[in-house]
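Note that one protein chain is taken out, while the other chains of the complex remain in position.
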Amino acid sequence: MQKIALENIDKFFPSSRSWANRGANLTLEAGEIHAVVGENGAGKTTLMRILAGLEKPDSGRIVIDGEPVVFRGPADAVARGIGMVHQHFLTIPGFSAAENIVFGEEPRFARFFVDRKALLANAAEAVRRFGFAVDPAKPAEALTVGERQQVEILKLLYRDCEVLILDEPTSVLPEREIGALFDTLRKLAGEGRTIVIITHKVREVLRIADTVTVMRNGAAVGRRRAAELSERALSDLVMGADARSSTAPQAAPAPKHRPAPALPPALELSGVTVRRGQHGRARLNALSLSVAPGEIVGVCALSGNGLAELEDLLAGVLKPSGGRVRFLGGRYPRRRAAPWRENGIAYVPSDRMRRGSCADRSVAENVIAPDRDTYFPAGFLDSGAAKAAARAAIDAFSVKAEPDSLVGELSGGNIQKLILARELLLAGGSGSAEGRTPPRGPAGKPARLCVLCEPTWGLDQASTEFAYGAIRGRRDEGSAILVLSSDLDEILALSDRILALHGGSIAGAWENRPGLSREEIGAAMLGAGGPIPAHVEGGPCD
Amino acid sequence: MTDGNRRKAGLLLFTVAAAVGSACVLLLLFSKSFAESLNLFFVAPLANRYYLGNLAASMVPLIVAALGVSFAFESRNFNLGGEGQIYSGALAATLVALAMPDSAPLAVQLAACAAAAALGGAIGALSGTLKQRLGVDELISSFLLSSLVALIVDYLVTGPFQDPASNFQTTRAIAPAAAFAKIFPPSSLSAGIFAALAAALAGKAVMSRTRFGFELRLCGASREFARYSGIDSGTYTVLSMALSGALHGLAGALMVFGSYGKVMKGFSSGVGWSAIAVSLIARNDPLAIVPAAAFYAYLDSGAKSVMLGSDVSSEIVAIVQAVIFLLVTATRLPFERAMGPGGHGVHRNGAKKGGAS
Partner (left out) sequence: MSFPDVAGTIAGNAFDAMTPLVFAALGGLFTELSGMLNIALEGLILTGAFFGVIAASLTQSAFAGFAAAGMAAAILAWVYGAATIRLKANVFVTGLAANIFASGLTVVLSNAWFGTKSVIAFKSPAPAAPFAATLGGIPFLGEALFSHDLIVYASWIAVAATSALAFRTRAGMRMRATGANAEAVVAAGFDPDASRLLAIVLSGLFCGFAGASLSLPLSAYVPNMSAGRGWIALVAIYLGARRPGRIAIACFVFALAESYSNYAQGTLKIPTEFILAMPYAATLAALVIGSALERARNSR
């Protein structure tokens, strides 16, 4: 039976001057797992935030069990049994898992005081009843990403939410934990709860959802049964069959296997150990790898196995406690040189909001920031060149912005595109964006090394393909490219060589040949890949 | 004009109106003759050459010190040590001038200004260095340092460097020839005003056209992104605090050479706080600092005029200043309906936001 209906929802955002939702409709039934899919900026998250009481619609209405409701805030939605797990978890540091779960509903004694014993007992009971596996006494800071997600879901269950909305729940989870999450969600749906998953991953939809709503340009294209859809058909619905040919940038051809070039490595790590924290468990353990000019090396790992530390090491945030990092045979630079200058290092960080961009500055300022040598000849700003570079970046990746726009007003996907354009395309070269005018950036050579972390995180399919093309183009121009990603599909799509990290060490190394087994890599990432030969290192295979 | 700019202009207008309004209310409450004190407060400062010139003269240190404030603010460092930096800069300038009685005026002025800037800069740099090396909050350290320094200068002015011939708590006066030329007699307005205006222009150019300014402001906007872009924001913490302190010290020197000719105990008291108000009204824009300083100097001379001509104490200007501080950074008008949850201006910095996620 119909549990919830969203009818003709409109939502306009004055800050970005855009419609997030226009006449959006959605229905949910009790006991189903429903996926809301669409590209970036299709309005999925906004529509769900409206349902969760976090945004107010400009027009349209929400109907629950046949009764129209108005939410003044998230508390109203929770009172009606609707709760949302955000993409960025809202865990409260300094609180235990239990305190996070019962926050706002703490049991009390003597009217005023929080009953800590009852609080812990209640949380433990909830953990047990819903079949989760998180220690309620654990402090929030010590929880893994997966445990934090469990806490977020438990928060809602503790408040008797009947409708759980999860925004991109798998984007932060390692493969193994995705399975566990899906099992949990099926169990909760089996008890009669309604689960909504916001996602842009087509494959995931078919794996978990009973029903699907596809969104495009702020409106729902339709509600379907997942069982009736093929991956291809769903893809076409998401992209819009007509959109594919006209507006989306063209996809680059799939990678061919390339022999490893016999050049000295651009980046070479030998026996690098990184410790973090007081007790100093090694996060990277005697790690050795190298990347030669003209090859793409993909490193994949589950969270907590050293990928973040490897990024921070190459970003200069962490110092190795042992071993050596060499760049072009010399010392690894302490600070990043401009990406598209000689000896430069292009770097797409996994944290695009805080590290990769500055919300309070314009697009132009974000574009020129890493290459001040070029845009401040003799110390003074060349504003014409700055504007031209911003324009080039915007055109190259179809970023929806103007050079003067504040980056904080762009959507996450557009910010990611801007970063990719800045790091990959602003060189004299063209990338391999066939059919497009090569952007004219400042004179310079492509970066000698590109460190790309989760490079297409949050991008829609068309932009992802375009980014892949640009990355391959860089490789073909002779850059050494290191891709760090927790997304195995991405690693397989891009890499010439693949390294799996487990526990901060290399757990496996492969040439990306056709027929390479996904399962074998997955097993190595889990540390279950059988005995790892002692000679396996990250160097080029022969 | 965009919506955002119109809104900012509206907020600024509201702040200025509230400041003027609160001055009126205070006069109404505390003066015996409201009409007369209104006249004293708002008209008298502009009524004759003498007052007008003095008003312009008091803009000089305000402009230069406010520039110092804005360089710190733009790099997201708070220099609350302006009071001590101005005071000690003034003393340094006076001592240098007294030590060079027979040199050419220009040489004396340059040497004294350099000494003042160096001392103020060193005090600012100390706070900056403590922040960079040890993570000591520069807001607190600069305030504590300034209080400490001001007391030491108090001691020096009334002790070792006290003018033995004077009954007042003051140093000896510098040679009249070494002071800046008076350009608007009988007021104390001196050629120092040109130095201040030039400093504002130079500040604008540095802030918006140079690599140094760009890097400094980027550190202020996002430390993480600045680091990613290859900028060492620790260096800019020290540099901006040093530059801020140097400009404050310079402001102290300009007070000595422009108006006072010597250092009296506590003579610069309040200029540092006023400079913060000026910089905030100007939203850290070096060019806007000039009119903001004029507005501020106008209020200040109004209060002085009221004190001389009536029974109201000049501290009412502190209350007016408080009203400005209270409203000048508001991003929403009073009685305007709250738009959704938030309160992002409230956090001390980005680091405390977001929590564990």
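Letters A and B mark the chains in the order given here, with residues in each chain numbered from 1 onward.
Simple rule for what comes next: a contact is a pair of C-beta atoms (placed from the backbone, for glycine too) under 8 Å apart; a residue touches a chain by one contact, two chains touch by 3 or more.
Every value quoted in this text rests on a predicted model; they were computed, and no experiment measured them.
**Q** Under the definition given at the start, what are the shown partners of the omitted chain?
**A** Across all of the complex, the chain we cannot see touches A, B.
**Q** For the chain left off this view, which of B:Phe30, B:Tyr50, B:Phe184 or B:Phe212 is in contact with it?
**A** B:Phe30
**Q** Looking at A:His86, A:Lys138 or A:Arg391, which makes contact with the chain not pictured?
**A** Among A:His86, A:Lys138 or A:Arg391, only A:His86 touches the chain that is not shown.
**Q** Could you tell which one of B:Ala173, B:Leu216 or B:Leu280 touches the chain left off the display?
**A** Residue touching the absent chain, from the options given: B:Leu280.
**Q** Which of these touches the unseen chain: B:Val136, B:Ala205 or B:Met264?
**A** B:Val136
**Q** Which of these, B:Phe78, B:Phe180 or B:Tyr260, touches the one chain of the complex that we don't see?
**A** B:Phe78
**Q** Pick out the residues on chain A that sit against the missing chain.
**A** Contact residues on chain A toward the absent chain are 54, 73-76, 78, 84, 86, 90-95, 99-100, 103-104, 106, 108, 112-114, 116, 155, 278.
**Q** Write the list of chain B residues that the hidden chain touches.
**A** Touching the missing chain: residues 26, 30, 78, 80, 130, 133-137, 139-141, 143-145, 147-148, 151-152, 154-155, 159, 273, 276, 280, 312-313, 315-319, 321-334, 338, 341-348, 352-357.
Quick note on the criterion: only the chains that are shown with their structure count from here on.
**Q** Quick check: how many Å separate the C-alpha centres of chain A and chain B?
**A** Spacing between the chain centres: roughly 46 Å.
**Q** For the complex, give me every residue of chain B touching chain A.
**A** Within the complex, chain B contacts chain A at residues 208-212, 214-215, 218, 221-222, 224-232, 341, 350, 354-357.
**Q** Going by the contact rule set out above, which residues of chain A touch chain B in the complex?
**A** 73, 88-93, 140-141, 143, 148, 315-317, 335-338, 347, 349, 351, 354-361, 365-366, 369-370, 372, 376, 379-381
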